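One protein chain omitted, others in place.
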């Protein structure tokens, strides 16, 4: 079969590098173009010594015309605010666009001002974007040409919550999400906070209840519950490269026990290739999902407080970014959904 | 002034080693005896190369008679269940005993069966033990000869909760405690789970809502609130040596904002030498308290969900163990409370 | 094509787990049997949550008859001294055996007493073992049924030295090897030295010039040079899970510069699929080879001291253990040498 030509924009970031890593081994893909903000054209194996001998690609500044000529599928792994200006030109050319930035994830254009500090004036395009969480929107993704790939924290949180909300087992006035992320989640950005000696041997809470992923999580949980869901969200940074562990706390609205809810989860996700519901008494660890596209989920009911604790683990660069983007590509292309991802 | 003679039992564990580290620099203390379960008598600086040139102490198996002859204050840094058999002999000799194990922390003797797997039949001695959290019990500690030093998770959680409960600002039906601890909290124990390659590059939840520190936390929060407090407790292990970050989620019972609660906390802790309430918008990081006896606290009110988020950071080996034990010693001896701890 | 049936003995160790990880994705292999020292039969995905949904294998104690019935190729990933008793029974049954232990690596049986603390009395079997370093012995491996898979330190050191010794560019009286290894190199062993809190935030030298890999390295360097080579070997443990960086220092016996030697190395390794010689001025990092079967090599000549510095990087669990074992399997089976390894 003929391979399709794929471009990666923003290949120098962590998500871009991860796209490159996975796509180089994808049997149906030829990476035909890569770009990034960069001083001068540079071989990818010079940028990333791990790729030495595996690719001849040269990364240069973005040249839209060249990319449109050379690629049919475009992955945008650019900072928030950057996709906004690029996507329209690609959609107009009939490209399949998978956007890893947040620029088209929020249904309500007005929210961009507060959370991402820019005015979003492209409501029509926003309306065409499909939120790329296969476990929630597989049918829509199948027909999509433009996918807004979910954020890393949202992926871990939403997958942990979906069955409870869809099946109305929990109250929606206050869902508590306590998330711990590895450092790569913050991107390959030159900030003092991200230096090794700052993050190593420490854990800290940051952007407490004001992280930009909050409206995205609230939006999707509300859509799942079919009513407004309110969340509390506390992200914390831990000294690992990859991995997000999310602990969610829900108030039950029905009397159930752990076994019943685990059964609900197993049933809900039974056809999902990348969600693994753990057995009773077992809880996830990020080590088990590193370098994979899996989301592992464990849960326990505390009957005394009528609370259910759900813990999920993902690799923020795979299921939380590049892997999920490729899962979306596989769906759009009608390929085996796990192609290149196992 | 004359130094007092102090013994450390269990000096080979992490808490014991930390007692040694701090007490070697304590101006009023002479370490006159150390013991531990050990194959043969061994110099402390051979056990711990960091102490080379700083001590001639030899660690051998516990010899009660010898210890009683040589020391007036005994720190017990032994595994849970081991203090239970040792303490009575020491109390009988009029020693000051500071017990870092959990054997005399729980008021209700019946709880030991479920949480620590032994029958506690020494209710009278249990009744004489003072729970060694200075911020809650300083006056009692001052007159005590027998202190049950708090656990590491309880210290971080209780200090984060005290002002809210004492002042009745929050509901008590369900307080959520999401805690992340460094690996030394599990002790110097030969378990596969504690090997470097298991913990490094991972985070995992464990003993979810069934950790043995739960009844201790619930007991102290209930005493503070003067009514039964129910908690949900999820501990997680992160790849750092030292540090616990605890995120607590409370349902407000009064309408207040962050500034008002911060003002409450600053007032509540204003005379405490080792509690630092951070400014609005600032949250703790374990790095800032490592190797110190501080507990740093930050908080934020979410008015939409009527929730208050409180985050505390301690060094589990200092304020969560050895440092707090020495703070208790200072109080009992009527010394400057910070002596040897700054 | 028909898959072959493969057994892994010692699957609970780090090398065994890594064999499982790689072989589960190997297109020509069916893992038909796994065993280890274990309390009771246990599913592999319970032992290693990462494999959940990927295998139904059950690990139990070794049953030779059952293994011989079910597998044609046996990987022995057992502690040193354990293969010694198992191999004869397998060879007698005509199995292909790839032994990751050191029990058949040393040509001189007498050395086992000093370095591995047991008497090696099976010199005939020792003589049939092929040292499984493809870059040195590919032709022999192709015809072998019994491969002694190289140690992790030896792999990194020998690959760094081979071209210089084969081509007689350096003196052999004293080659200095300064190696730094991640913690998994020491195995999944319950030793205090291997606990997280002991290894994290530290680096230490150990077994200085007396590590059991010394005679293996000296043997292979001597064979390459065709004369007795003397080495100095200092291993050090660093806080990473995977990776060995080896820095070698040779005294030059000919006048050459860095460019000439790099050219020699590139030529020497030009057909090797898993050795990458870096460009002048570039030196290896273990990150670039993690989870791969590559060995990256960089070098520099210091003309003032007539020294050549060669630095190599491998993943100790892949090229240093499981990956190289599978590379050997591919060679024996006449499959593409990189099968399952990219």
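General remarks:
The first chain written gets the first letter, and so on, giving A, B and C; residue counts start at 1 in each chain.
We adopt the following convention: a residue touches a chain if its C-beta (ideal position, glycine included) is under 8 Å from a C-beta of that chain, and two chains touch if they have at least 3 such contacts.
Fair warning: this is a prediction, and the values are worked out from it, not measured in the lab.
Of B:3, B:50 or B:228, it is B:50 that touches the chain left out of the display.
Here one chain is not drawn; of C:240, C:256, C:275 or C:329, the residue touching it is C:240. From the options C:70, C:263 or C:285, the residue with contact to the unseen chain in the full assembly is C:285. Considering the whole complex, the residue from C:25, C:192, C:253 or C:305 that touches the absent chain is C:305. Within the entire complex, the positions of subunit C that touch the omitted partner chain are 173-174, 176, 178, 180, 198, 201-206, 208-209, 230-232, 234, 236, 238-243, 245, 247, 249, 251, 283-287, 290, 298, 300, 302, 304-307, 309, 311, 313. For subunit B, the residues in touch with the chain missing from this view are 25, 48-50, 52-53, 200-201, 276, 278, 282, 284-285, 287-292, 296, 342.
Touch with the hidden chain on the side of subunit A covers residues 14, 182-184, 188, 190-192, 194-201, 239-241.
Quick note on the criterion: only the chains that are shown with their structure count from here on.
Taking each chain's centre as the mean of its C-alpha atoms, the one that lies farthest from the centre of subunit C is B.
Subunit B and subunit C, compared by their mean Cα positions, are separated by 45 Å.
For the pair subunit A and subunit B, the distance between C-alpha centroids works out to 39 Å.
One simple way to say how far apart two chains are is to compare their mean CA positions; for subunit A and subunit C this gives 37 Å. Residue positions of subunit B touching 2 or more other chains, listed in rising order: 198, 201, 239-241.
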